[in-house]
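So that we are looking at the same thing, I have put the structure below in structure tokens.
Then we have chain A:
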Amino acid sequence: MPVGVSHYLAVSAVIFAVGVAGVLLRRNILVVLMSIELMLNAANLAFVTFSRASGAVGGQIVVLFVMTVAAAEVAVGLAIVLIAFRARETTDVDEMNVMKW
Partner candidate 1 sequence: MTALLFFVCSLVAIASAALVVSRKNPVHSVLFLIVCLLSVALLFLLLGAQFIAALQVIVYAGAIVVLFVFVLMLLNVKKETVTLHSSTVQKLGAVILVIVLLMEALFVAVMGVGWLSKEAWIAASGISFGTVQSIGRELFTRYLFQFEVASVLLLVAIVGAIAITKKR
Partner candidate 2 sequence: MTGEVMSQVPLITVVTFLPLLGAFLIALTNPGRVRFIRTVALVTALVDFAVCVPLLAGFDVSTPSVQFVEKHAWIDAIGSSYHVGIDGISLFLVILTSFLTVLSIGASWTSITHRVKGFMVSMLILETGMIGVFVSLDLLLFYIFWEAMLIPMYLIIGVWGGPQRIYAAVKFILYTLAGSLLMLVAILALFFIHHGNTGEYTFDLLKLYGTAIPGGVELWLFLAFFLSFAIKVPMFPFHTWLPDAHVEAPTAGSVLLAGILLKMGTYGFLRFCLPLFPRVSLQAVPAIAILAIIGIIYGALVALAQRDVKKLVAYSSVSHLGFVMLGLFALNTQGVEGGILQMVNHGISTGALFLIVGMLYDRRHSRMMEDFGGLWKRMPVFAGFFLIVTLSSIALPGLNGFAGEFLILVGAFMKNAVFAAAAAVGIILSAVYMLWMFQKVMFGEPRDGDGEEQSAAQKHGSVFFDIGARERWILVPIVVLIFWIGVWPGFFLSRMHASVDALLETVRNANAAPVESVEEAASRGLPTLTRQLMHGGEEDSEGASQGASQEVASAMEPDTQADEGGE
């Protein structure tokens, strides 16, 4: 059974879905951030797959940028988690809902 585009994409899809589930369901903000990393990774996998399928390097360049963004996001995101924890002694997403009317 030859491994093709569909296989890689399927793996990417599953990992992405798992990531989404993590973001939507977990209460620990650190796990939520990790789930986001999973989703980004899934997207990266899809990009590389497409790049491979189309023969263009552009897809991989995008992955490079995604990684940059991911790094920045984690840096800032964790910083926010840090001060949020300092202020409220919790990492529970449910309790961080002051940003509303």
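The definition used in the following text is that a contact is a pair of C-beta atoms (placed from the backbone, for glycine too) under 8 Å apart; a residue touches a chain by one contact, two chains touch by 3 or more; residues count from 1.
The set was built so that all candidates are chains of the complex that A comes from, given by their letters.
None of the values given here were measured: they were computed from a predicted structure.
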* Structure fact -> Of the candidates 1 or 2, the one touching chain A in this complex is 1
* candidate 1 partner contacts - residues on chain A that touch it in the complex -> 1-22, 24-28, 30-31, 33-35, 37-38, 41, 44-45, 48-55, 57-58, 60-61, 63-65, 67-76, 78-83, 85, 91, 93-94
